[in-house]
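Only one protein chain is missing; all other protein chains are in place.
Note that the chains take the letters A and B in the order they are written out, and that residue 1 is the start of every chain.
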Amino acid sequence: MTLSPANEALAAEIIGWFPRPRSALIPLLHLAQAQDGYLTDEAMRRVGELVGATPAEVKGTAGFYEMFRFEPVGTYLVNVCTNISCLLWGGEELLEHACESLDVEVGGTTDDGMFTVEEAECVAACTEAPCLQVNYRYRGRVSPADFDRLIEDLRAGRTSIAGHGVLAQVRQSIPADRLAGVVPPEQAREAPVWLARNEAGASG
Amino acid sequence: MGAPSATGGYLAPLPDRSAGAGYLQHAPGYVLNDGPKLITGRFVHEDSFTLERSVATGGYEGLRAALEMTPAAVHDEVRAATLLGRGGAGFPAGVKWGFLPPGKRPYYLVVNGDESEPGTYKDRLLMERDPHQLIEGCLIACYALGLQQCFLYVRGEMALAQERIAAALNDAYEAGYVGREICGSDFSVDIVMAWGAGAYIVGEETALIESLEGRRGMPRLKPPYFPAAVGLYGQPTIVNNVETLSNLPWLMVNGSEAYKGHGSESSPGTRMFAVSGHLRRPGVYEVEHGVTTFRELIYGDNFCRGIRDGNELKMFIPGGGSAPWFFEDHLDLPLEARPVGAAGSMLGSGAIVIMDDTTDAVRAAWRVVKFFARESCGKCTPCREGTTWLEQILRRILDGEGRPSDIDLLLDIGDNISPGPYPVAAHDGAEAVPFPPRQTTICPLGPSAVAPVVSTIRRFRHEYEAKITRRDPIPIEVVPVGAAR
Partner (left out) sequence: MDGAAVEARPGEMLIAACERSGTYIPRFCYHSRMSPVGMCRMCLVEVDTGRGFGLQPSCMVPVSEGMKVSTDSEASKKAQDGVLEFLLINHPLDCPVCDKGGECPLQDQTMAYGPGETRFVEEKRHFPKPIAISETVFLDRERCILCDRCTRFADEVAGDALIHFMGRGNHTEVNTFTDEPFASYFSGNTVQICPVGALTAAPYRFKARPWDLTETLSTAWVDSLGSRVAVQASRNRVLRVLGADADAVNWGWLSDKERFGFEALNSAERLSAPMLRDAVDGDNREFRQAGWGEALEAVAGALRATSPERVAVLGGARLTNEAQYMWAKLAKGVVGTDNVDAQLGDGLDPHLVLGLPRATIEDACRPGGTVLLVGPDPKEELPTLYLRLRHAIVNDGVKLVEVTPHATGLSHLAEHSLRPSPGTTARLVAELVDAATGSGPSGDDSEIEAAARSLREAGEGVVVVLGRMSLAEPADVGDAAARELSRLPSARFLPALRRGNLMGALEAGLAPGLVPGRMQLEDVGDGASLAESWPRLPDSLGLDATSVLRAAARGDIDVLVLLGSDPLNDFVDRDLAYRGLRGAACVVAVDLFVNDSASLAAGVVLAAAGPTECDGTFTNVEGRVSIMSRKVTPPGTARADWMIAADLCERLEPGSTSGLDSPQAIRAELAQISQAHAPITEDALTQNPMEGVLLAGTGATGEAGGWRRSGRPTMGRSPVGRTEPATGPAGREDPLEELPEDGFLLITTRTMYDDGMMLRHCPSSRGLAPAATARINPADTDRIDIDVSTAVRVVSDFGHIEATLATDSGVPAGSLRVDWLAPGAPANALIAAATDVTVVSVEAR
């Protein structure tokens, strides 16, 4: 679907923080993905309109970044790291176990639509190898047994991870009276006022 | 710690390792050891990321100290401290700041929080555990250079870091530390969090700028696109790493002299190192820069306490996935950029990966090459095609389908991505080739994929040969045109 009214309002706010609307493209795509779990064509069209890009530019930009999906994925995206540090502690074996126990190929989604398993590159938790992320929340030093327990907990609803697409659950928001002011670069040619202190400091 | 809260970020508490003393439950991976703590001092507090804790423990004192000085004096102080960039290149931040061309305003500050070099994680901890320290660092830089807008670019996969930074920014705006007329002064700056979406190459500063402009994160050629000259929206832009900026509050409170009291003369202060792999106590350590050696870090009691199960060291990566590999002979090098570079590698992003003698060198090299092949942006032909080709050959060798010519082919492909002698550690009487590699590409990603290949072939050629099945090429009968059959 296209953006909900609430997300339209958020999108307008986010665009206002950047000197050029196009800079809001990735944040807005995250917003769309949080809404639908993946990027729908309608949402990409709308985001393009908002930031002044053609749908092809939006999709071409989104497709550069692995987190953006053009097809639905499972509620929980399980990213198992197999990069060098995790490889050394059994990351590949963990990935193999994950696929076997969920009965999917790498990149596949379980029949119930709950889990998608992917091979991830280094997620910056190397000392906790092997590690994985579920919807970009970490789990370190995961044994096959740990993995199975984690899946059980998720199936049973014993954890509270938001569905795929949702990242930070706290959004930045800037009160209008606190915003210093965002303008396009061509309207910000003057040196800011506090730099005058340099002269004052030099002369005094 | 029961089930993680929606904002908890971790799915379960970490089990302690046997040698786990020093691990903090609330900061997984970080090891609190003995030694000066310039940037991780607040990590001991479970709520270190809150404004309350930050302010109660000296948060924003560095900003207040800076506001008492002229902007130029703040810049001088940073220059005097020889604060080296912590992103990988190790260029002095104060000098970098000085590259902004006068009169081409506006300038922008872009914070590189797109940490994704294999083996590296320290920026993530700094963002998760002490976002206010980072924000304060940004403010000090913006004050010194007269910047009115700062973008804090956080890696897409780091949901918790995004959450913590968003919350910290909201609190800091509310409390008057960020935004209009900061702390009642004439200093105003907006800090906006932007975030990535899964692309390693965006950690390269020009690619990061492309991404921040809402485009595919493909690097730009330097020159002309040195960010300090032509950066975000074509304007001069300072791109600083999270850790670099996180040093500024301590530096402003304690001064450059005190800062230089830590570490070595050419590399003052401390650095965070993520030491992973086959270790007894892997972890992220804040280490005095330039004085500690690899041996100390790997074997020292205050640090990683040696290789697991008493195994022998086979090889190690001294500076993230892009760095050529080191071996036993390099353990006594100090953790300092210059000597490591001269020895044929780089200290890079502060990521050290230890591999013991159970490790298959070809497989390890393949995995790192596979990473670069997957992460190549696709812009430059040698990287786009060459990294994948390297990966395909290595996988073929691992699958038992190798050919005798493959080793030379690997090296020649490497030479076409990174021409000339490739940086490599000294071995068999041959001298080291110093870092960095030359490149036929715009950015160093392609050449980085050559590092594990050249490093392992030089040292463990016999392992490659053992895997390569002796298969001669199938002879092709050439029939001359017109010849009778």
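Definition applied: contacts are C-beta pairs under 8 Å (C-beta built on N, C-alpha and C of every residue); 3 or more make two chains touch, one makes a residue touch a chain.
The structure presented is a predicted model; accordingly, all values stated were derived computationally and were not measured.
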item	value
Chain not shown: contacting residue from B:K260, B:R338 or B:R396	B:R396
Hidden-chain contact residue, picked from the options B:P71, B:G119, B:P382 or B:P452	B:P382
On chain A, residues whose C-beta touches the chain left out of the figure	41, 44, 53-61, 63-66
Positions on chain B contacted by the hidden chain, ascending	199, 216, 221, 373-382, 384-389, 392-393, 396, 403, 405, 409, 415-417, 419-420, 438-442
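Keep in mind that, in the parts below, only the chains that are shown with their structure count from here on.
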item	value
Geometric centre distance via CA averages, chain B-chain A, whole Å	20
Touch list for chain A against partner chain B, complex	17-20, 22-27, 29-30, 51, 53, 60-62, 64-68, 79, 82-85, 87-88, 120-129, 133-141, 146, 150, 153, 158-162, 167-175, 177-182, 184-185, 188-195, 197-198, 200-202
Residue numbers on chain B that touch chain A, as the complex places them	3-12, 14-15, 17, 28-29, 70-73, 105-106, 115-121, 123-124, 143, 146-149, 155-160, 162-163, 165-167, 169-170, 173-174, 176, 178-180, 185-190, 192-200, 211-218, 233-235, 274-278, 282-284, 317, 321, 351, 353, 355, 359, 363-364, 367-368, 371, 374-375, 377
